[in-house]
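This is the structure I want to talk about, given as structure tokens.
Removed from the display is one protein chain of the complex; every other protein chain stays in position.
Now for chain A:
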């Protein structure tokens, strides 16, 4: 099974990917959050700079990058959110 998801990029991930959002047509599902992150890394290798300090969210829910398995449906939103530290 695959799903078409909308990936939203925030803060530094916008600079690293050059995108604010993109449609991914054929994301396998169910998929572990680690594999989902790896899939994004393959598309945008520069995202590796954020490894270990990025928040990944699926349908506005935090998912830890690891073994957690997520089931995706067409139109689901995946968000890549690095922290901001400025004030």
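Worth pointing out:
By definition in this document, contacts are C-beta pairs under 8 Å (C-beta built on N, C-alpha and C of every residue); 3 or more make two chains touch, one makes a residue touch a chain; residues count from 1.
What we mean here is this: contacts and distances are computed from a predicted model.
Not every chain of the complex appears here, and the one that does not is recorded in UniProt as "Adenylyltransferase and sulfurtransferase MOCS3", selected from "Large ribosomal subunit protein bL32m", "Ubiquitin-conjugating enzyme E2 W", "RNA helicase" or "Adenylyltransferase and sulfurtransferase MOCS3". Hidden from this view is one chain, which touches chain A at 10-12, 20, 49-50, 52-53, 55, 57, 60-62, 64, 79, 81-87.
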